[in-house]
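What you see is part of a larger complex, with each chain still in position.
When the chains are written out, they are named A and B in that same order, and each has its own residue count from 1.
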Amino acid sequence: MTDLLAPPPIPAALKKARDDFPILKREVNGKPLVYLDNAASTQKPQSVIDAITQYYANENSNIHRGVHLLSTEATAAYENARTKLAAYLNANDESEIVFTRGATESINLVAHSFLEPLASAGDEILISHMEHHANIVPWQLLCERTGAVLKVAPIFDNGDLDTDTYISLMGPRTKLAAIVHVSNSIGTVNPIERIIEAAKDRSIPTLIDSAQSIQHMKLDVQELDCDFLVFSGHKMFMPTGIGGLYGKRAKLDSMRPYQGGGDMIANVSFDGTTFKAPPYRFEAGTPHIAGGIGIAAGIDYIESIGRDLICDYETQLIDYAANRLKSTAGVRLIGEPSHRAGAISFVMNSAHAHDIGTILDTEGIAVRSGHHCCEPLMKRFGISATARASIALYNNHEDIDALVESLGKVHQLFG
Amino acid sequence: MNSELKALYRDTLLEHSREPKNNRVLKNADAYFELKNPLCGDLITIYLKVSHCIVSEATFEAQCCSICTASASMLTDQITKSDIEGGIDFADSLIESLLQPGISIANLENEEIQSLAGVKSFPSRIRCATLPWEAFKGAVSRLV
């Protein structure tokens, strides 16, 4: 029998990794920073920061339209990021990667360019009860415009998706099945393979919100065979303001443009304008070039450590954290899913999530308190907020131990 | 525990949050107002019963943190039996004194309410303290 409370060993590659993140040397309120708010946004390694600095200090230029050297260099660097992302996700072709501001914009893009032209009154969009607002509100807005209907699959008390019901809700009028891969608030890993399989059997397009999985595990979009997959750079050690949409080329080909402007057109005339092929059709205007360059550096960073190693270690660490928190006086976990990644939500009998957050902060520990953009999920559990600890590759058992110890102080204060 | 934290969670405040006064729905209220802090999901409703411009009863119902709860508890205490205009003035100056870094809240008479002053060192918690007072103003605006 393994000791559930034994701290997981830290692989050598990850011990070193901690030094790559300058912010982790910072003190907060006189204490060393313990950063456990990674589901909100991860920290950035020096190599990503350097790539951005290097770009602005030496290569900065607009892209795609210049014959001069800076522009050629910047274009190559930006497109290199697309190539790397395509390889990272094992996309069939790099034209299947569209750059966006992040997961939120990616979902809105699919809603506008893919689904809206297909959706009539009475058509259905299927999601789950544990979605982030980003995977709820765009569909609600779409339903309002088209008369389509949002179908919401329930979850069990332990925070697992009721997958059978999710699948049974797939009907002849289901125009899209969208699902979060890993819940940002309670850490549930959903069986997306089974969901995608069932959707394919019924010819229903699928969208996977991988905002909380892409940094924790290997994803292979060809193996998954989903139609769309969305993610945010800032949650995977990369800059803010950039993220992406993977879309099967055949789907992207069939879609209308999103925003209009420069760079997404083939021909503009007042008699009629024609548009470029994907991915450019969906990328109007000057993109976030430095962001793209940061994506390339971020992928290099992750690959230099190895996704399997990261995934193995994080799985042990999050289980360790869950077990320690479960045996902490006054703490109650919200959601104990059968398969967990990245995040743990909890409440305390006496102290509200906000109070927990404030007290932990004075100890240098950063967790998030609130509804985590999952109000329906909170309501499902009869609460308005939780405290959430979420990990990344640089966290270790000492971070968890510090958290547990400080929660003891909270318990003391609020009794 | 550092000194700012001690100043935030003063005993007065903790007592109000553990055993809040007037923490119930007022069935026959003349007005009520629900307000949410969208940043965290905190939710509070203030209920008022009023006759001849005097608050005869004030209660609240909340899903919120200790500071918001304590603030609501003190609020209902403070405004019961006071005239509406005075209550609004009090709410306005409390909100202002919490929001403005320069202003202290020492000049408000109610000593218990001064225990809310600790939030001023925690910018992200100020809204927790002001939320009930904003809801109170909302409820007043709904009186006929």
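In the analysis below, contacts are C-beta pairs under 8 Å (C-beta built on N, C-alpha and C of every residue); 3 or more make two chains touch, one makes a residue touch a chain.
Since the model is a prediction, treat every value here as computed from it, not as a measurement.
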Number of copies of each distinct protein chain, complete complex: A x2, B x2
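The working rule: only the chains that are shown with their structure count from here on.
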Centroid spacing, where centroids are CA-atom means, of subunit A and subunit B in whole angstrom: 37
Interfacial residue positions of subunit A with respect to subunit B in the complex: 29-30, 350-355, 358-359, 362, 369-371, 375, 378, 383-385, 409, 413-415
Interfacial residue positions of subunit B with respect to subunit A in the complex: 1-2, 4-5, 8-9, 14, 18, 39-43, 63-69, 122, 124-125, 128
